[in-house]
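Note that one protein chain is taken out, while the other chains of the complex remain in position.
Showing subunit A:
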C-alpha cells in the first residue's frame, strides 16, 4: 500500500513537472502543427475563403520550379555553412579551455555576446558593417585606396555576408556546449596521453574529438535545423536578394503565406519542408548513431 502510494506520488510529481512544458508544447506546437496540416488541404486566404481542395496545393508545389530552386539554394547554404558551425566553435572552445591562454573569461564573454542579440539586431549590426554605400568595411577599403565591394549586388558576396552573420551569431552558443563537453572529459585520459608522450594534435584527434561525439552530434543537429530555417537574419540583411539569390525556404514559405495570403499553399510547403527536415535529421541520427560515434 505504502509502495503504491509512493508510486502514485512519483507519477503525480512527474506529471506536475511535465505539465507546463506539455501544455506549452501542445498550444504552440501540436495545435499549430495539426492546423497547418489541415490548412494544407484548403485554399485558405487568411480571411473568409477556405474550401477543401484536396491535394491541389501539393501538386502545385511539386510543379513549382521556384520551390525546387529555393530548396536547392537552402541545401547548398546549409551544406556550405555546416562545417563552420561545428569547427569554429569547437576550435574556440579548445582555445578558451586551454591553460596556456590568459583572459579566457573575457574571450568567452566577447564571443558569447552576439548570442544575446536578436537575429534582427544582428542583421542591423551586420548591415552597418557590410552596407554597400555606408558600411564600415567598404569605408575602410576606400580609405586604403581600394574599390568598395558590391555586397548587395553580387549573390556570392551577399551569401557570404549572411553566412558570416549566422556563424558570428551562433559561435558563442555552440562554444558553451563544447566547453561543457571538454570539461566533462576525464582528466585522467589527458594525463595518460601525456605520460605516453602523445602530441597535442594526437590528444585532440584521438581523445578530445571521440569523447566530444555526443556534443558534436547535438551541435550538428541544431546547426542543421537552424541553417535550414534561416529567416530573420536574411530579412535584416539582404531581404532575400539580389534577385532571389538569398531567398531560402522559410522566406519563400513566409512570402507565400503572409505576403501573398496563400495560407493553404504555404501550409502545404510547411508540411513538405517539415518532412524533408525530419528525413535529414533521421539520416544524421543514423550516420552519427545519435552521437555515439562520429
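Here are some notes:
Criterion: a residue touches a chain if its C-beta (ideal position, glycine included) is under 8 Å from a C-beta of that chain, and two chains touch if they have at least 3 such contacts; residues count from 1.
The definition used in the following text is that contacts and distances are computed from a predicted model.
Per the UniProt record, the chain missing from the shown structure is "Sugar ABC transporter substrate-binding protein", taken from the list "Acetaldehyde dehydrogenase", "ABC transmembrane type-1 domain-containing protein", "Sugar ABC transporter substrate-binding protein" or "Heme exporter protein C". Touching the chain that is not shown, out of A:57, A:70, A:97 or A:127: A:127 (per the contact rule at the top).
Shown as candidates are A:35, A:87, A:153 or A:279; the residue that touches the absent chain is A:153. Looking at A:125, A:226, A:244 or A:281, the residue that reaches the missing chain in the full complex is A:244.
For subunit A, the list of residues touching the undisplayed chain reads 16, 19-20, 23-24, 27-28, 46-47, 127, 131-134, 150-153, 158, 236-246, 258-260.
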